[in-house]
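To start, I am sharing the structure in question, which I have written as structure tokens.
Shown here: the complex without one of its protein chains, the others still in place.
Think of it as A and B in the order they're written, each chain with its own count starting at 1.
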Amino acid sequence: MEYDVIIGLEVHAQLLTETKIFCSCSTIFGDKPNTNTCPVCIGMPGVLPVLNKKVVDFGIKLGLATNCHISKTNIFARKNYFYPDLPKGYQITQYENPLCEHGFLDINVDNTVKRIGITRIHMEEDAGKLIHDLKSHRSLIDFNRAGVPLLEIVSEPDIRSTAEAYSYLMELRQLLVYLEICDGNMEQGSFRCDANVSVRPKGSVSFGIRTELKNMNSFRHVQRALDYEINRHIGIIESGGNVLPETMLWDAVSNTTQPMRTKEESHDYRYFPEPDLIPVVVDDAWIEEIEKRLPELPRDKRARFVNVYGLPEYDAEVLTQSRSVADYFEQCVSLLNSPKEISNWIMTEVLRVLKEGSEDIKTLKVTPEMLVSMIRLINDGTISGKIAKDIFEEMATTGRSPELIVKEKGLVQITDEDILKDIVREIIENNPKEVDVYKKGKVQLLGFFVGQVMNATKGKANPRLTNKIIREMLKQ
Amino acid sequence: MLDIARRFRVDNISPLDITEEILQGIKQDPLNAYITVDETGARNAAKEAEEEIRQGSDNLLLGVPVAIKDNICTKGVSTTCASNILSNFVPTYDAHVVEKLKNSGVVIVGKTNMDEFAMGSTTTTSKIGPTKNPWDITKTPGGSSGGSAAAVAADLCAASLGSDTGGSIRQPASFCGITGLKPTYGSVSRFGLVAFASSLDQIGPMARSARDVAILYNAVKGYDPKDSTSVAMKYQPTSLDGLDMRGIRVGVPGAFFGEGLSTDVEKAVKDGISVFKELGAEIVDIDLAYIRYGVAVYYIVATAEASSNLARYDGVRYGLRGNNADDLIDMYIDTRSSGFNIEVKRRIMLGTYGLSAGYYDQYYRKASQVRTLIIQDFAKAFEVCDIIIGPTTPTPAFGLYEMIDDPLSLYLLDIYTIPANLTGLPALSIPCGFTKEGLPIGMQLMAPAFREDILLGAGISFQDHTRFHEKRPQWNMM
Partner (left out) sequence: MKISLSEVEHVAKLARIRLNEEERTRFLKELNSILDYMDLLSEVDTIDIAPTTHTQHITNALRQDIRRASQPLKDALTNAPETVDNTFVVPMIIK
């Protein structure tokens, strides 16, 4: 039997604010335990939360970028449950009236565009971090993360495959990074994803029983866990069983999902409006203010790169992966109107250097000016493309200009026909056997002669001219 | 308070002498008004005040001995809320009001007894045992700010801070024959007040006279960015002059004089209203149809908020930890079961139930809607009057353990004080007479939001024409 897969995703994005959502402690990751805490984020008696405006700004930003309706009146709620990483015994979150609702995100799957609904985006606080010490049978708590702002982004159950889920997550993460509101780091937990999964026989209209899937902390884990869980559901159904509505944890060691052991606890969060926080009213002026500063979104940028610069879809996709790379590209194009050539250099050399050195493009030694100068040197015949690769390498390590490198190392291309003829003549004399074979009709040997010339000139010979001269001289 | 300020300057009495006198009095206190006394802090503050007075400062609060209810955080001085669960808790921060008082130069002598977590109206549920009423030690001083009220009445401080969630300042003020103000919600910062019910809690001043209350209120009120519910506006100091009552419309709600009101109280309050009439006020009958639902609304909303506010006492970061250390859930349960008293548990249970799945709409939501109707009721009443007057409590102080086994009957006695908390309106209790047995009786004045000037002005005028607030309990005369 064939099945429909129904997936809804819940993403928690940690925001790049300086301070926590309800107090002025730092949000920085990796500090000594409990050093970024105060009576508010540790839940001491009598203290009160005060909302960080930037969290609302960021929420509106994402809401606009995902075509959401922004709620005019926002209230916070308390979600009550006991857990040692939750200092107050409740999490301050939004329940009724989330900041953003009814949006969507377009994703690309198999070269077609699919629209995934966004149910809601709301603001809430993160919990602290627990470290379990098996030896002493104790759990240690660090509250540095307690109170770090989160946006929870809930999708509609519109996702129909693991591939779509992957594409949605990539698109969403790229958007968050573009908007500069989240660093998107899944391994460090600043971008976290839970999934709701169910399957139903193809054509059926009612939904199957769904399970909640947690503990997937990389994109690869999400894919594997979803695949596993989908197959598990199908397996149960085909063997005549019933899927239980439970929460499953992905176990990256065994590559399986395991039911989360729920201890007696039936969840009853007793949500009610947070009396310590007053409503946040987002008026049109506030929204316009955010809208004005909204950067071009990845999808729009991609389309523009194709339409304006005539780049292939693939190039546009690669160049717009990151906002700074796209900016780099556009700076180059503004200096030299040769988009495809520039794109080729960025996609190969620039991105390679960035990846190898894990460097940021903003600190890359090869500035757009330098890259463009180098391309100009190729185009006016001063250097060959092969030499250019060496020059690029040199620029990336030393930061010196291509002109200087060419001059110092004597890398100027040899375009003088007489010099080249002398070299070719010598090669012909030294390789009589190959000349003989060539002349008998094995013209593929041309490459051998070109290679010899390049060896002799350390690659400086103008390739086009070299070809021409070799052909001419071998005719004689 | 005013007379102490005068003694400092006219009689050349030193703040240090007064402080020693007070500390001495507290040592012999048979009332159990204090939980913690900060002798060192008090003496240091008194020395500083002495110096400033010598230099000619006319700040009336300088060197005045003030007591703080034990649910208001004091840096370095234990703050227990009269609960076992916080018996070893020492805050590393001051409540906003404490910071303000310290800056104004008062001498904080200590922390006063209360009902555990301010849940009660008798000051009998404290971990250190009950506070007794200085007018009759077999009677309750009221609560939950019973320690703060008794301390003022017995001259164990010049003034005090209490907190009022459903009457916890006004009812003990009334039982102890002093003046107490529950300010407009949002006019005094709640930062550092250990929360009972966040939408109802308000810190307020307690003292013998309305003038002293006004002085202390001026010192603690004001916008505080650390409390999101604090109202940002310009706070004018409240005048210490009496209000000219001519033309002031005094609303008297029939609903405040119904069944259950003791005849002594009824008579004293009606006499009090006559005093205002003689001073030129116009008396108008008003209708407050929805206040009969006040107690039900209050005990749903307050317990719901409390059940959540008290979740943080889990033995993890501070306070008591239960004995069973091997399992987390058991640790939680041991901590909370041994840390809270029966009344606190009862309210946590009630509040948890009212918010739980399937009951939210029937209880919490319904109560919050009726709350709206009560607010509208008062808004309408204040269209036809400037001030509403009635009894603070249906009865005078009752026996210390008289009501202990009947929670509902005890809750029902909060009927007159609860509306001010549900509506956020300011309310003042002033002494207006005595029972045949000599127990004090209080009268409650209510005004529109942020009109403490009317309340205190009327209170001052009343006290300029009466002597009830000057009478002291006999035990102190010995």
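Observations on the model:
One rule holds in what follows: contacts are C-beta pairs under 8 Å (C-beta built on N, C-alpha and C of every residue); 3 or more make two chains touch, one makes a residue touch a chain.
Keep in mind it's a predicted model, so treat the numbers as computed, not measured.
Touch with the chain that is not drawn comes from one residue among A:10, A:124, A:142 or A:194, which is A:142. Touch with the chain that is not drawn comes from one residue among B:8, B:89 or B:117, which is B:89. Checked against the full complex, the one of B:267, B:317 or B:471 touching the unshown chain is B:317. Considering A:14, A:36 or A:119, the position touching the chain not shown turns out to be A:36 (whole complex). Interface note: of B:348, B:381, B:432 or B:446, the residue touching the hidden chain in the full complex is B:348. The missing chain, though absent from the display, is touched by one residue of B:371, B:451 or B:469; that residue is B:371. Touching the omitted chain from subunit A are residues 17-19, 24-26, 32-39, 42, 50-54, 56, 75, 82, 84, 130-134, 137-143, 261, 263-264, 268, 270, 273, 275, 277-281. Annotation for subunit B: contacts to the undisplayed chain at residues 88-90, 92, 184-186, 199, 225, 228-232, 290, 292-293, 295-297, 299-300, 307, 314-321, 325-334, 336-337, 340, 342, 345-346, 348-350, 352-353, 356, 363, 365-373, 375, 407-408, 411, 422-425, 449.
Quick note on the criterion: only the chains that are shown with their structure count from here on.
Distance between subunit A and subunit B, defined via averaged C-alpha coordinates, is recorded as 57 Å.
Listing the residues of subunit A that touch subunit B in their complex gives 39, 42-51, 78, 80, 82, 84, 87-90, 137, 139, 141, 263, 268, 270-272, 275-278.
Residues 71-73, 79, 81, 86, 89, 91-93, 95, 190-195, 197-199, 225-229, 304-305, 307-308, 310-312, 314, 316-318, 326, 328-329, 332, 352, 355-357, 360, 364 of subunit B are the ones that touch subunit A when the two sit in their complex.
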